[in-house]
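One chain of protein is taken out of this complex; the other chains stay put.
Let's turn to chain A:
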Amino acid sequence: MSTVQQDTFDIIAKQAKIDIATITPQSTLKDLGIASLDAIEVIFDIEEHFNINLPNEDTDLENGTVGHLVEAIERQLAQKPASE
């Protein structure tokens, strides 16, 4: 598991108060019982942790999987200037 994926799983587990073992790349936030404002808070925690902005297109809270979210985070991290 990549560090980004590990960190993302940690954030989701902590925010949603669920066992990290239940999270897989195929899970959607909805599957994990994270809806509405809780899901938006997860995205916020991820943005704060990695110091990135996730566009709305990358945060499909209904059907997007955790795996997609990790890919979106990695894309944003790759675009960040090295000095930041």
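In this text, a residue touches a chain if its C-beta (ideal position, glycine included) is under 8 Å from a C-beta of that chain, and two chains touch if they have at least 3 such contacts; residues count from 1.
Methods note: contacts and distances are computed from a predicted model.
Engineer: Which listed name, "Pyruvate dehydrogenase E1 component alpha subunit", "Transcriptional regulator, PadR family", "Nodulation protein E" or "Multiple sugar transport system permease protein", is the one UniProt assigns to the chain that has been left out?
Structural biologist: Answer from the UniProt record of the missing subunit chain: "Nodulation protein E".
Engineer: Touch as defined at the start, partner being the missing chain; which of A:3, A:53 or A:79 qualifies?
Structural biologist: A:53
Engineer: For chain A, which residues lie in contact with the unshown chain of the complex?
Structural biologist: Given the touch definition above, chain A has residues 35-37, 40, 43-44, 53, 55-56, 59, 61-62 touching the missing chain.
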